[in-house]
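Yeah, one chain of the complex is gone here, protein chain that is, but the others are all in their spots.
Letters are used for the chains, namely A, B and C, taken in the order the chains are written, and counting of residues starts over at 1 for each.
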Amino acid sequence: MDSALIPEGADRCSFPKFAIGICIVGAVALWGVYAMFLCWFKGLNQTNMNDYYGFALWIWADLAVIAVGGGAFFTGLLKYIFNVDELKNIINFAVIIGFICYSSALLILAIDIGQPLRGWFIFWHANVHSMLTEVAFCLSCYFAVLTIEFIPNLLENRQANKVPFFRHLAHNMHGVMAIFAATGAFLSFFHQGSLGGVAGVMYGRPFAVREGLLIWPWTFFLFTWSAAAFGPCFTLLVTWITEVVTGKKLVKDNVVHLLAKISGWMITTYIIAKIIDTIYWAYVTAPSLGFKMSHFYTNNSFYGYWILITEIVVCGVIPGILLLNKSTRENSTTRWIAIVLGVIGVCLNRWVMVLQIMAVPVMSFDTWALYVPSWQEVATTVLPVAYGIIFIAITYRYLPVFPQERELNHTKLEQ
Amino acid sequence: MIQDKKEHKFGMVIDLDKCTGCGSCMVSCMSENNIPFKEDESRKKDSITWMRVYKLTNGKSFPDIQIAYLPRPCQHCSGKGGHGHSPCVSVCPATATDYGYDTGIVSQIYTRCFGCRYCMGACPYHARYFNWWDPEWPAGQEKYLSPNVSPRMRGVVEKCSLCYHRYQAARDKAYYEGRDDIEESEYQTACTTACPAGAIVFGDLNDPSHMVHQIVKPDPHPDPMNKYVVDKSRNPKVFRLLERLGTNTKIYYLSEREWVRKAGDNYLDGEWDKVKNHHGSSSK
Amino acid sequence: MFPFNFEWVWDIAHVIFFGALWYSLAILGAGMAFVIVKSAMDTMNDSGEPHH
Partner (left out) sequence: MKVDRRSFLGLGLGAVAGVVVSPVGLKLTDDSSIWTQNWPWTPVPVDGEVSYDSSVCNLCPGNCGISVRKIADRPVKIEGLAGYPINDGGACLHGIAGLQYLYDPARVKTPLIKKGDKFEKISWEDAITLVAGKLANIRKGGAPQKLACITDKTQGSVPKLFDRFLTAFGSPNLYTMPSLESCLELTAQTLHGNGNTLGFDLENSDFILSFGAGLIEGWGSPVSCFKANASRKKRGAKLYQIEPRLSNTAACADKWIPIKPGTEADLALGICAVMIKNNQFNSSTFKDGFNRFAIMVRNKYAPAKVAGICGIKVADIEKIAGQFVMAKRPLAIPGRGRGRNGQSLKEFAAVHTLNCLVGNLNQRGGAFVMAKNDYLSFPEAILDGVAEVGAGQEKLAGSVDEFVTKLNAAGKPIVDALFVYNANPCYSLNEPKRVKQAFKKVPFVVSFSSFLDETAMEADVILPMNTFLERTEDVPSQAGLTKNVVGLIRPVLKPVFDTKDPGDALIFLARALGGSIAQNFDWETYADCLGDVTAGIWDSLSENGHVLVPPKPFKEFFEGPPDVDFTFLATNPSTVQAQGDFGLTLIPIDNMRLLGAMPADSPFAIKTVSDKVLIGKDIVVEINPQTARGLKDGGDALLTTPVGAARVKVNFNEGIMPGVLGMVRGLGHTFDNKFVSNKGVNVNDLIGPQIESGSGLDAAFGIKAKISKV
């Protein structure tokens, strides 16, 4: 019944099947929307946050989706600025994932603040010294860039493309996309960085604080670097999931291998920097403030050394090596292990840089603060996931997202 | 607009040997500043207490245990090097909290705050509180609210203002009387005047005639051991909370008891014995 | 975010921060304006030809 909208030559499941799938995920999304409205109308008392845990699950989710959404800017940068042409086969999807991640991040922020109707004060009364101001501006601007990058793909829909203006617009936008991508990369660099800066500048929090370059603490660069490193992992992961769900090969192996290789290099360089940063922090920064490293890791079983080892070794060093090594990179099992570990690693890093900071006491007579999110927090955090699934399902169904789809699946049909 | 010619730096010194933990300062603050209350205030991590009294122990067992109480208002940090970049002020994205260079007071504008809580994360003293709930008073009780401090709405951060409205009132009075400046006694915070033990001394740290200056004797030179630390006390019995972080708080504490002074900051093993006698030795 | 907001100061921080911001926004705005105008012109040029 919706065949007129489906890209030419593409094979899609029947509409009822599609609709049922959307409904199931939609129900989860509605649950999240309900929780979202509870938070808006009743206030943040719906959460389990408290004055010690002012940043909690949402901010972690926010940082995590932005980190994994970093695939969009980095792939865009490689494609449009460094002219890595193979990436044109995955750039559309990277942009869509980025779009989902960034729109989710903005939504989460709108729920997270105590006075959503005054949220625009962050722009209007901007304090240029705050990392969060930098985040807000760059995030919204970069979201605009992602929207711009997404528009041509949207206009390639079979029906939209029939409108001459849209067809021309899509064509012309492709023409100047490098400029947008460059601006996007610039903005992205700063907001990924300033998200890292958010933690690093908190000099009242020895667990978070880092020294740095000019006004930017080292976490600024580590966050940008890790987003660029792990973002492509997430793009590949979602592509793979989409391939599994649709039962079709959508991107050629050489493209996947290329992105995985780039990611491997990025991860490896990042993790070396991260290890150096951690050692410097543990042996110089924190002790200079009177803290032994064990203070941060030995009070309770949740925030133990395991978290540090998991983040850096298991989910950093290992995926780096697996993706750098040609044989493990091109072996799909080891590649997927690396990619999944990588995505977990960057999410864990963001968790540590939000929640563990809040948990650690600073005053010698203060206590650890542990927290378990309320269902409203969980529901609103699941909401973006449901929204992302629906968004991908719809875009995949109606837009020519994967340029290689036809070629790959024709071959299959012919065989 | 009334402008003081002089630059003040209001601060406090709290004598922890006099403090009895009675709670007068907490309630005086609540009453002065229209602080709301709710059914369950036993969860201290979401209980708005601009002035909170912590109980400290020396960690020993019976019968050698000792306890002390430490009242903790907002510490009104002047930030690294004393330049006004307090941990919270520097991070607030909407300029809703600001450092008063003429008073040293860290302000909070409730109607501008949009509740991102970054300042709370940045504050190691947990001096900042979020209005998780709409403030509600039992019927009639809103009649005792003071118009000098506006009640806060849900979803914003609040904290101790060193009773800034009292400073304004004192300044207005001085202006009407044609005086340039206010007397020490004219501007005292609600916790200071309430303390039945007289443990809190409040005044202008920049004014040598003020008692707080005489007790604290702030060192005009940066600490040679940490360039970020300024206004360190030259009184060996006086310390600040988490001084090593370079927050440069303006709330000083006084105690004869070594273990109490040690509890004010974090020290690596053996470090305290090296630094304990260095208090105030940075400048003669 | 504008010089007429009262917290605005003409210091280096504001100049760099908002300089970069408005510059980026200008690029995006100009770029979009350019492609929209160009596409509109292209569409008008097309309209002489019969539809396919």
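Quick note on the criterion: contacts are C-beta pairs under 8 Å (C-beta built on N, C-alpha and C of every residue); 3 or more make two chains touch, one makes a residue touch a chain.
If you're wondering where the values come from, they're calculated on a predicted model, not measured in any experiment.
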item	value
Chains in view that touch the one left out, judged over the entire complex	A, B
Among B:K60, B:R179, B:H221 or B:K274, the residue in touch with the chain that has been omitted	B:K60
Chain not shown: contacting residue from B:K44, B:H83, B:R234 or B:K276	B:K44
Residues of chain B in contact with the chain not shown	17-18, 20-24, 26-28, 30-32, 34, 37-44, 47, 49, 53, 55, 57, 60-63, 65-69, 111, 134-135, 137-148, 150-155, 190, 193-199
Absent-chain interface as seen on chain A, which is shown	115, 117-118, 120-121, 163
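Keep in mind that, in the parts below, only the chains that are shown with their structure count from here on.
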item	value
Cα-centroid distance, chain A relative to chain B, in whole angstrom	40
Where chain A and chain C are represented by their mean Cα positions, the distance between them in whole Å	27
Per-residue overlap in chain A, given as positions that touch at least 2 other chains	124-127, 129, 133
Multi-partner residues of chain C (at least 2 other chains)	7
Chain A contact footprint on chain B (complex, rising order)	43, 45-48, 54-56, 70, 77, 80, 85, 87, 90-96, 112-118, 120-126, 128-134, 153-157, 241-242, 244-247, 262-269, 271
Chain B partner contacts - residues on chain A that touch it in the complex	43-45, 49-55, 112-116, 118-119, 121-122, 124-127, 129-133, 136, 198, 201-206, 287-292, 295, 357-358, 362-366, 369
Touching residues on chain C, where the partner in the complex is chain A	1, 5, 7, 13-14, 17-18, 20-21, 24-25, 27-28, 31-32, 34-36, 38-40, 42-43, 46-47
